[in-house]
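Note that one protein chain is taken out, while the other chains of the complex remain in position.
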Amino acid sequence: MDSALPIADRGGPAQPLLLAKDLRKHFPVGGGLLGRGRKVVRAVDDLTISVAKGETLGVVGESGCGKSTVARLLIRLLRPDRGTLVLDGDPVDEPHGITVNELRRQVQMVFQDSYASLNPRLTIGETLAFAPKAHGLPAAEARARTRDLLAQVGLDPESYAERYPHELSGGQRQRVNIARALALRPRLVILDEAVSALDKSVEAQVLNMLVDLKSELGLTYVFISHDLNVVQYLSDRVLVMYLGKIVELGPVEAIYGNPLHPYTRALLSARPSMDPRKRTHEAPIQGDPPNPIDPPSGCRFRTRCPFAEDVCAAGEPLLTETPAQSVACHMRRPGSGHSKAAAA
Amino acid sequence: MAIQSPSIDLGGTISVLLGRSGVSRGYWQSVGRRLRRDPVTLICAAILILLVAAALLAPWLGLADPYKTSMLRRLNPIGSPNNLLGTDELGRDMLARLIYGGRLSLFMGVTPVACALLIGGFLGIAAGFLGGRVNMAIMRTMDVFYAFPSVLLAISLSGAMGAGAENTLLALSLVFIPPICRVSESVTTQVRGFDFVDAAKASGASTLAIVRVHVLGNVLGPILVYATSLISVAIILAAGLSFLGLGVKPPEPEWGLMLNTLRQAIYVNPVLAALPGVMIFITSICFNLMSDGLRAAMDVKA
Partner (left out) sequence: MSDLLQVRDLHVTFVTPDRTVHAVNGVSFDLKRGETLGILGESGSGKSVTLRSILRLHPEHRTRWSGSIRLEGDEVLDMAPRALGDLRGGRVAMIFQEPATAFDPVFTIGQQITETIRKHTGKSETEAWKRARELLELVRIPSPAQRLKAYPHEMSGGMRQRAMIALALSCNPSLLLADEPTTALDATVQIQVLLLIRELQREFDLGVIFVTHDIGVAVEVSDRIGVMYAGKIVELAPVEQMVDAPQHPYSRGLLASTVHDGMRGQRLEAIPGAPPDLAEIPTACSFAPRCRFVQSPCLAAPPDLRVRSDGHLVRCVLAAA
């Protein structure tokens, strides 16, 4: 059974494990029967990301920034309007490439809602055995795999395999969801707000477990969250999204130590201080994130940006390389015409 | 899985499809436990079992011949020596006719719903799970049928096809397909939106396996509950069609038809004339209450 074995590395460490190029996903909303007056939510717009082997890529942003859509695009639960996925050198769903099913063997996902992501009518053991069986593993081996998986996520196989999801606590259910994602021995696991619904003391247990599993199984993570502290704790590189666009991308030290984009700065300083003597006295930015239907022209952040100028409305800022990170801001692009930008 | 040869790659999938006998054990056990603690549902179930058993075993119960008329004993009151529940306008024994009538009436209530459940349920689950154009095609077709009130639709279909039990069955089945289809579609759409279905898709499983394991188990319960509540409507509709002369033909005993023929007796012996109506009422309310009880028992919250 091929699915019993982990998949060997093919392209070497320098080749990205997953490369997504120019991904775009727009959702039509409203409009009449014939599509007149129809609007689109520009959930993800021309997004290019690469996930290196063995790293944890953190994705942060507020609601409506498209981070969950990215997760679903990367595992092809959603079909992109355009753009390509390349898994370890193999294009996905293209001639000479690999199939979507093969992608899903190697890339798995953990969802936020631990209850909704488990079938209430199946025991934990049946849920965990489903994917291996669907991939042709004989029942006895699938059962053995189930026991291994439960042990791996710190649940006693004897007592948990026969239980139903409603008999478990939130933390235990999320462990089961992680075990299910590992059932096919994937190389990349996408964690979409996987610890956000958990209590803090349980969150810490699950985070420790994620760190352990990564080193034991040689996994790569894409960790999507709105919680900047957790992303900082877990990630090697961080991607900041705003209204379907990348605003900043770089190593975790650079993003948290020296954020260049005004939005990243605002996000970071909006975090509660944890020190009653250093309370926040002014909100870093005002207002709510705009509706992703009809986002602002040019730079999408300009409506909330304290440094917005005419040039920001005129043209979309391109992702510009700086020594430590990449940032999409006119202020950081020499010759862009912004008064704070360096001359060309 | 001793029979399974490991060289056949399909084996795993087949075991996923077939080897799920133990799936709902825990769940149905807990439903059963809750049902046992619900006296209303238990009483309704007991009454229905009694009615069905009596109807099935009617020939062996030592009842009078339900077809035998007698000009002498017309409209005997309830409690007459030989006729416990009196006689009808042609002197036939009411008790016998009511029990024999249960055969047709119950049959007319359950069969169309069962047929509609198969067809409407299949269409609804397909529409809900596949979504998109398939959903559009199926559901818009259903909407056309929905445009007619169910009573009118049943009357016009039976009227067009002519009276008789078979045509009534057919008409009623057609009437119940759209509502069952709509309910099936909406619960399936809801279940399809749960993350566990996405997780199953992300595992690369086939559509058939996903529907079999993850969708059916979660939608069959609510659909069955809804169908149970339709049985009472079907009994009333079938009785109504017979009453109008579009259903079962005399002299067959059937509650709706009996209500019709006893109509003239309403000034002579109103209690007697109401008896078939009482049977219809008891049966349909029992089905309704049982459906409520089932729904409550199947509503699992953590």
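In order of appearance the chains are A and B, and numbering begins at 1 in each one.
In this section, a contact is a pair of C-beta atoms (placed from the backbone, for glycine too) under 8 Å apart; a residue touches a chain by one contact, two chains touch by 3 or more.
All figures in this text were calculated on a predicted structure; none of them were measured in a lab.
Asker: Any idea which chains on screen the missing one touches?
Answerer: Among the chains that are shown, those touched by the missing chain are A.
Asker: Of the residues listed, A:270, A:314 or A:342, which one is in contact with the missing chain?
Answerer: Of all options in A:270, A:314 or A:342, contact with the hidden chain holds for A:270.
Asker: Quick one: which of A:17, A:155 or A:228 touches the chain that's been left out?
Answerer: Residue touching the absent chain, from the options given: A:228.
Asker: Out of A:29, A:140 or A:283, which is the one that touches the chain we can't see?
Answerer: A:283
Asker: For chain A, which residues touch the unseen chain?
Answerer: So the residues of chain A touching the missing chain come out as 62-63, 169-172, 199-205, 207-208, 211, 226-230, 232-233, 252, 256, 266-267, 270-277, 279-289, 291.
Rule of thumb we're sticking to: only the chains that are shown with their structure count from here on.
Asker: Quick one: chain A and chain B, Cα centre-to-centre, how many Å?
Answerer: 48
Asker: Using the touch definition from the top, list the residues of chain A that touch chain B in their complex.
Answerer: Where chain A meets chain B, its residues are 1, 72, 75, 77, 100-101, 104-105, 108-109, 111-113, 115-123, 126-127, 130-140, 142, 164-166, 177, 180-181, 183-184.
Asker: What part of chain B is in contact with chain A in the complex they form?
Answerer: Per the touch definition, chain B meets chain A at residues 1, 4, 6, 9-13, 15-16, 19-20, 23-24, 26-27, 194-196, 198-206, 209, 213-214, 217-218, 300-302.
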